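As you look at this complex, bear in mind that one protein chain is not there, while each of the others sits in place.
We just call them A, B and C in the order they show up, numbering each chain from 1.
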Amino acid sequence: MVRAAFIGLGLMGMPMARNLRRAVDTLIVHNRSAGRTAQLVAEGLTGAGSGAEAARLADLVFSCVPGPADVRALYLRPGGVVEGLRTGQIVCEMSTIDPATHREVAAAVQAQGAHYLDAPVSGGTSGAREGTLSIMIGGDAAALARIRPQLQAMGKNIYHMGPVGAGAATKLVNQMMGAICALGVVEGLVLGVRAGLDPDQLYEVLSTSSGASRALTGHGPNILSRNFEPGFTIDLQYKDVSLAVQMARDLGVPTVAGGLAEQVIQTARALRLGSRSNAAVVQPLERAVGFEVRSKRPNPR
Amino acid sequence: MVRAAFIGLGLMGMPMARNLRRAVDTLIVHNRSAGRTAQLVAEGLTGAGSGAEAARLADLVFSCVPGPADVRALYLRPGGVVEGLRTGQIVCEMSTIDPATHREVAAAVQAQGAHYLDAPVSGGTSGAREGTLSIMIGGDAAALARIRPQLQAMGKNIYHMGPVGAGAATKLVNQMMGAICALGVVEGLVLGVRAGLDPDQLYEVLSTSSGASRALTGHGPNILSRNFEPGFTIDLQYKDVSLAVQMARDLGVPTVAGGLAEQVIQTARALRLGSRSNAAVVQPLERAVGFEVRSKRPNPR
Amino acid sequence: MVRAAFIGLGLMGMPMARNLRRAVDTLIVHNRSAGRTAQLVAEGLTGAGSGAEAARLADLVFSCVPGPADVRALYLRPGGVVEGLRTGQIVCEMSTIDPATHREVAAAVQAQGAHYLDAPVSGGTSGAREGTLSIMIGGDAAALARIRPQLQAMGKNIYHMGPVGAGAATKLVNQMMGAICALGVVEGLVLGVRAGLDPDQLYEVLSTSSGASRALTGHGPNILSRNFEPGFTIDLQYKDVSLAVQMARDLGVPTVAGGLAEQVIQTARALRLGSRSNAAVVQPLERAVGFEVRSKRPNPR
Partner (left out) sequence: MVRAAFIGLGLMGMPMARNLRRAVDTLIVHNRSAGRTAQLVAEGLTGAGSGAEAARLADLVFSCVPGPADVRALYLRPGGVVEGLRTGQIVCEMSTIDPATHREVAAAVQAQGAHYLDAPVSGGTSGAREGTLSIMIGGDAAALARIRPQLQAMGKNIYHMGPVGAGAATKLVNQMMGAICALGVVEGLVLGVRAGLDPDQLYEVLSTSSGASRALTGHGPNILSRNFEPGFTIDLQYKDVSLAVQMARDLGVPTVAGGLAEQVIQTARALRLGSRSNAAVVQPLERAVGFEVRSKRPNPR
């Protein structure tokens, strides 16, 4: 009988928990603000009042919260997960944070005799809902093997990248690469439209040419239709890219383009665009040049 | 009966001319250095000693040379193409240059009563060989319609982007976007490997994640296998990105990431990497950090 | 008897011409738009209707116009200066343009048997008025010796930097360095004020510390007092920095910071700040963060 806990019921965590439910016998849920816990309790799941309680009630602990400070608070503070752990349990921490914080929390988890996997995900809210996330995992292979069925309920691609922190490193590299590509999308679309090209046609040609990227095909249609509903916000993207740049700092790797991406996203945040979708990273440049990359079609893609 | 000329028999032009041959009755060829002309004459084509002569012998004139100065020299100097043009001919200039130079040459061509299309291509030497190039065209739609069969012999996707210069604008935007993505590829791969990740596995995960781009899937395998044979050289990429940044300058569009990409590629050129494939843009950073992103597999992809 | 011509009576040229008058027997003046010529004719100087005429009437030709295209037009077009030159004359071209254009114009001047000096100036409109400009000169030392008395009427420091183009190279390097320092001024002042520091006190401490620069002591007081009257405009600074970056491009020197400075100034121009003083380069960042670096004192410096 598999008893699991899922902690952190945000835009990502809520649908992940619902998928995880299908692969366990009992699912305990916990969230910092109680409302979301109540929502799942109403659906028949078991609520826990603290991280420690969730850990005590479960054998496997999954968590997904916003940033490093949240992970530290969830695990290390009084009433936190570590307090409730016992030998043989498996912790699978799925937030997007830095490898160093993972290693710090892992040490505390392992001191209780439990296993620790860092397991950030890629694929956005739609991937979370549809159970098609990519999951990048660092930690012990045997522990990973034990929770593979549960991971497969949430994700399609399960990658074992190396020891604790390797999942996070992979995720942060991915986030930084995507943010740099997005700079190209922004400057390219604005430049092309200023040069007189039709925005829709420009997008279509670029999306099949050598300059194409997931950032282009992900952001392009939303920019054209002026849809900046998140999905993934600029504030969250800033956190991720900032963590990537800090990881590079700690490792002594110069990242001029990563650093630039961080500052351009910071400009969007200064302009109070932080709660919009990260496609809105086009808006600071649009405001500077005084026009928008907007579809001329009645029903843009 | 269709008589066409193809001028500029370089790495791109030579296979393009061979494909064009299948869609015309007579093909006249010309190249600045005579050796390559002779090679095609030996295959049964007609050689011309100058641009003007090529234009006189043909109804349609196609050209593909390295940069703006080459296009100006080919068309505007004594003995150049413009000198040999007559009313009703169509010029299709396929080099990757800036819209302003196209407009300058177009004015001279049109003064002779001929039509002018700017038609840069995307798809590299393999696309040129296989006739699967993307062709981005600016100029008169009726003129384009007349040479569509010939374009289809060289390319798979024919895009009409707008008036003269619109093809070039599209191509330069694409080149700048790709170069910016390549910055992300370089910094991401180096950072990930420094963080302890396996290079091959990192590449595989990234290539299916949100940070992916054609720059990643194009350069990644070559970086892993340390194959920097061109294809497309750093010097040519520098020319293209530099033209894009200059177009942005003329249009008043700030391009911080495009400008950074230009300078990073310039660093590679300063380090005498200009004649290598543009995947070698990873090498300046590799030299700074003192290690390479090299596959550990016996037979890398 | 010394007969000189001064061509280009703009914000810099007008006061330079008035100072030059004191060191010559006859001064011929010419300007593209006739109004300014008329103004000096009313003061007793001799007007000329074209560059060629000015050259014919004078032994020494001084000129100061905005950019490379203006210099080319002034010298090389029909009716231009070159047309009016004869053996033994000295041309002293004082515009801030690139070395390559100087060398092109110098070749045409020398073909007439005249000498060519490139001699850009530093010191702004106040230096022009007070005759205290720095003048950076490229060209033949003997020619320079012949016009030294006239240069000393306009400037305090006369530097002979090398052959034709060396004056321009020095000036462009200076302009690029100053623009990069100005990025530091902008980001430093905005960051300090956001951190809660008093703007005036911050400026005073910084201006005597290791981060100080002429950009700080030049722009700081104007930023604090919100005085963006030119002086030297953002548009002119953009031209200069852009020429410096292009010179670096031609010489194969990567300039990541110079390129960034160019793009940040371009952002100011996109925001329609181009006609303001170059201290207004602070305004794009101020607009992004939503506050101003403004003195709290009743009578700011």
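Throughout what follows, a contact is a pair of C-beta atoms (placed from the backbone, for glycine too) under 8 Å apart; a residue touches a chain by one contact, two chains touch by 3 or more.
None of these values were measured; they are calculated from a predicted model.
Colleague: Of the residues C:Gly79, C:Gly188, C:Pro221 or C:Pro300, which one touches the chain left out of the display?
Modeller: Per the contact definition at the top, the residue touching the missing chain is C:Gly188.
Colleague: Out of C:Ser63, C:Gln150, C:Asn174 or C:Ser295, point to the residue that touches the absent chain in the complete complex.
Modeller: C:Asn174
Colleague: Per the definition of touch given earlier, which of C:Asp70, C:Glu104, C:Asp140 or C:Asp198 contacts the omitted chain?
Modeller: C:Asp198
Colleague: Could you tell me which of B:Leu76, B:Ile158 or B:Ala270 touches the chain that is not displayed?
Modeller: B:Ala270
Colleague: Even though one chain is hidden, which residues of chain B still touch it in the full complex?
Modeller: 256, 267, 270-271, 284, 288-290
Colleague: Which positions on chain C touch the chain that was left off?
Modeller: Given the touch definition above, chain C has residues 99, 122-124, 134, 136, 157, 159, 161-163, 165-166, 169-170, 173-181, 183-192, 194-198, 201-202, 205-206, 208-216, 218, 244, 247-248, 251-258, 260-261, 264, 285, 288-289 touching the missing chain.
Colleague: Go through chain A and note every residue touching the omitted chain.
Modeller: 242, 248-249, 252-256, 259-260, 262-264, 266-267, 269-270
Keep in mind that, in the parts below, only the chains that are shown with their structure count from here on.
Colleague: If I average the C-alpha coordinates per chain and also across every protein chain shown, which chain's average lies closest to the global one?
Modeller: Taking the mean of C-alpha atoms per chain, the most central one is B.
Colleague: Centroid from C-alpha atoms only, then distance chain A to chain B, rounded to Å. What do you get?
Modeller: Measuring from centre to centre gives 37 Å for this pair.
Colleague: Distance between chain A and chain C based on Cα centroids, please, to the nearest Å.
Modeller: Using C-alpha averages as centres, the distance is 51 Å.
Colleague: Centre to centre, by mean C-alpha position, how many angstrom separate chain B and chain C?
Modeller: 38
Colleague: Quick one: which residues in chain A touch 2 or more of the other chains?
Modeller: 256, 288-289
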